[in-house]
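Here's a slice of the assembly, chains where they normally sit.
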Amino acid sequence: MRIRVVNPNTTRAMTDTIERCARAVVGAGTVLDAVTSATGPASIESHYDEAMSVPGLLAAIREGEADGVDGYVIACFGDPGLDAAREVATGPVIGIAEAAMRTATHLGRGFSVVTTLQRTRGRAMDLAEHYGLQRFCYGVHACELPVLALDTDPDARKVVTEACRAAVLADGSDAVVLGCAGMADLCAHIRAEIGVPVIDGVAAATSTVQSLLTLGLRKSGRGEFATPPAKPYTGLLESFGSE
Amino acid sequence: MRIRVVNPNTTRAMTDTIERCARAVVGAGTVLDAVTSATGPASIESHYDEAMSVPGLLAAIREGEADGVDGYVIACFGDPGLDAAREVATGPVIGIAEAAMRTATHLGRGFSVVTTLQRTRGRAMDLAEHYGLQRFCYGVHACELPVLALDTDPDARKVVTEACRAAVLADGSDAVVLGCAGMADLCAHIRAEIGVPVIDGVAAATSTVQSLLTLGLRKSGRGEFATPPAKPYTGLLESFGSE
Amino acid sequence: MRIRVVNPNTTRAMTDTIERCARAVVGAGTVLDAVTSATGPASIESHYDEAMSVPGLLAAIREGEADGVDGYVIACFGDPGLDAAREVATGPVIGIAEAAMRTATHLGRGFSVVTTLQRTRGRAMDLAEHYGLQRFCYGVHACELPVLALDTDPDARKVVTEACRAAVLADGSDAVVLGCAGMADLCAHIRAEIGVPVIDGVAAATSTVQSLLTLGLRKSGRGEFATPPAKPYTGLLESFGSE
């Protein structure tokens, strides 16, 4: 069973963190690797970044298909390109936001999301709505650290932890969902500090992919998520087209 | 890691089927057993049966806690007693309806549920609504076989398979969720026959419990799902009270 | 016309309060009595208590059917066992939460619920959602008195009154729904004190049952709420089964 975690930003250091956290939750028989997108933004902090990360992500999925990968995790909390990736892959593709938020629903009545910049809150709210989870999502909060500062700012751990503690208090929620793949390695620490379940989407999505593979489940080959129709592509993205 | 699947009806033959299907999806390091409720109805086919199955289910959970069980599956598609069981257990408790329906959302846009008797459709619709999944649940259909006939009627496999095929056509859905634990062993057959993903909740819930345990996630010890306050109980259920 | 109010906890003193409040709102031709459940918890303050109160409640309904009772009130704000009771009874069965919350919608735009313990808030929110009333339910607040303290704590009346006043202010609501049958006798006092409509579910549900009987309305004998299929029951609850 081969699972690949795709970091859709181009920052390798973040991929390393992600890979470590994903690897911690798979079984002995599972081969897991993580790849860094070759095309796109160094971090994803806007709708623009997110949209522009998708070609690199889809290239990674196509490469994965060639490599015989069985299932994928999209390791960015905006779940960029999820529907398109599901068309391209034959096995399951799971976004970390959908996995984290769905996992949280098993642990209590409501959860808070703690994300990076204020401007990314909207995307998290859209996803909660899209997945039918708005009733369970009690609030989306920003800690106002840029994505890459999670790794470099010496106060990052403290800032995120306190934002999580404050979110639980403000929302009266039962759990916290970490709203950025770059927070994956803070999960155990925050959980210990604030005393409620804290969910890292990278681990949650990896575990979900492994579950689906074990259950023998994959998308139907027909309909909306079938392989996209082949057609010519032009310009910078010409190589993404097909005959 | 010890997982226990509770069959909340009192029919041991059904527990055997359930156990086999659950065991097929756990990892090498997981100890799994299935138990039959000692108290309640032989099958669950009404709101009355479902409500009356809960004391037996909760007794099984309490026994599990004494036995050091780490997580539980409630193997009836009505998810009976789920909230109460979450109060009693320290580890995760997952219902097969919630697990199956949430799993289905990863595989396509909409799913159909195929259940046993017409009169049980309402409960499935209530659960879809309660879990925020009504948008994904395109229809709930009855095959009009009583629960125990799934095991004894020689035509059961055919009847359920055809009901699934018809449901997909009628709803334009991408996947089928089997609406009874007693259908667990039909899953692979139906999937092969009708060519869309078919989800058995027993396997899905077992896999979800295993995931949560691997992720180190459990309910918060505070608030709504904390251990229920101790108090005297009277009459037939006196033994369920505590000081 | 015979109406029976069932107190699904086993505390007789609370039944007396309930009976008095119910009796105050029925017409001259109506025979009303209240019964105490013979089986289950002394008070209902958790999902566990609520689930375990249902067999006793259903036994009371079955007894009522034998006694020729025409309609029932379930006098606990969690509306425990409502769907099952509707299957068993031939006449109307009304829960005090559904009656109180629906009544409140006739009196203004939004209502607040004031309940006992914090941990019971979730159930009230689930019911508001289930009845389609979440838009009208502006908030659910706990006064942090245990159910039985409503009768024994000398400050109870004051504590609940102040919680109601605070809820109206916090929510900007037009009315208060009392979230526990044990608060029934506080209703007139609180209404006088805080100057907005206050709804006691016991009175509201009793009145609703009387209305339905007067209108000649009862559930359809077919479909989801028809008499449950007969079947063997095992263990402590064996007597609840049938041939």
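A, B and C label the chains in the order they appear, each numbered from 1.
FYI, a contact is a pair of C-beta atoms (placed from the backbone, for glycine too) under 8 Å apart; a residue touches a chain by one contact, two chains touch by 3 or more.
As the structure is a prediction and not an experimental result, all values here were calculated from the model.
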Q | Subunit count for the whole complex, all chains sharing one sequence, 3 displayed | A | 6
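In this text, only the chains that are shown with their structure count from here on.
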Q: Could you say what rotation angle superposes chain A on its sequence twin chain C, using C-alpha positions and rounding to the nearest 5°?
A: 120
**Q.** Numbering shared by both copies at the chain C-chain B contact, with half separating same from different
**A.** same
Q) Distance-wise, how many Å sit between the C-alpha centres of chain B and chain C, to the nearest whole number? A) 29
Q: Take the average of all CA coordinates in chain A, do the same for chain C, and state the distance between these two points in whole angstrom.
A: 44
Q.
Two-or-more-chain contact residues of chain C, please, as numbers and ranges.
A. 122, 129
**Q.** Interface residues, chain C side, partner chain B - complex
**A.** 10, 37-43, 45-52, 54-56, 58, 81, 83-84, 86-88, 117-119, 121-123, 126, 129-130, 146, 223-226, 228-229, 231-237, 240-241
(Q) Which stretch or stretches of chain B touch chain A in the complex? (A) 25, 27-29, 92, 94, 98, 102-103, 105-109, 131-136, 174-175, 188, 191, 195-197, 199, 203-204, 207-208, 210-212, 214-225
